[in-house]
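With one protein chain removed, the remaining protein chains of the complex are shown where they sit.
Now for chain A:
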Amino acid sequence: MTSLVALEHIHKQHRFGSQSVHALSDVTMQIDRGEFVAVVGPSGSGKSTLLSIIGCLDRPSSGSYFLHGQDVLVQSRRRWSELRNRRFGFVFQNFNLLPRLTALENVGLPLFYRRDRLRNPIARARAALDRVGLGSRMQHMPSQLSGGEQQRVAVARAIVNEPDLLLADEPTGALDTSTRDTILSILAELRRGGLTVMLVTHDAEVAGRAQRTIGLRDGAVVDDSKTSCTSSTSTVSEF
């Protein structure tokens, strides 16, 4: 069976002027369906860069990337938009909700950009909000929601198109521990429903929930370990 994501010898250089930063060097990895992967590493180690390459937000400088066995890097810009729309769901540290849209409209954003017409997009967005427990806050604006609630809306938006892979860049970085746990239990619930999750975190507690931890340093994979017990926190000591 082919992996969901297969990266081979991925390099990414950020260039500005004559300077050039090697954000990723020779990254090779596979992610299978249903996995819960935590990406850890010090600041500047390339975690966000890795996520943006997997999520088709950015192109690697070299290497190859297969999604469901299909070469992603040869696809057109249009196709990339479609991949972002249907295959990936993003969750960010700072929520990144559109401030002038209601919770429901924010969740509906990926539906708005679908090529095919859904018969009832509103019901679909509402169902996604229900899954994160915010069915009663549909008409609230982001500014009327707490940080934890905003992040739950963001999670609903990420899953509304039933993506293959949820990509979360420090989703709990801006939250206190109790709201963090709410988000984590929602993610765990989604994972039980078959969703593949890859999240970047600085938090040992969060990483401990993952089934697999990938450690990055200076753009290279320095650790890739599976943890047998998904609720343990003691096994993560890398950082």
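List of remarks:
To be clear about the criterion, a residue touches a chain if its C-beta (ideal position, glycine included) is under 8 Å from a C-beta of that chain, and two chains touch if they have at least 3 such contacts; residues count from 1.
The rule is short, and it goes like this: contacts and distances are computed from a predicted model.
One chain of the assembly is not displayed; among "Phenylacetate-CoA oxygenase", "Isoquinoline 1-oxidoreductase alpha subunit", "FtsX-like permease family protein" or "Fe-S cluster assembly ATPase SufC", its UniProt protein name is "FtsX-like permease family protein". Of the candidate positions A:Thr2, A:Ser62, A:Asn94 or A:Ser185, contact with the hidden chain is made by A:Asn94. The omitted chain makes contact with just one of the residues A:Asp32, A:Asp58 or A:Glu205: A:Asp58.
Even with one chain removed from view, chain A keeps its contact list with that chain: residues 48, 51-52, 55, 57-58, 77-78, 81-82, 84-86, 90, 92-94, 96, 98, 100, 109-110, 112-114, 157, 161, 169-170.
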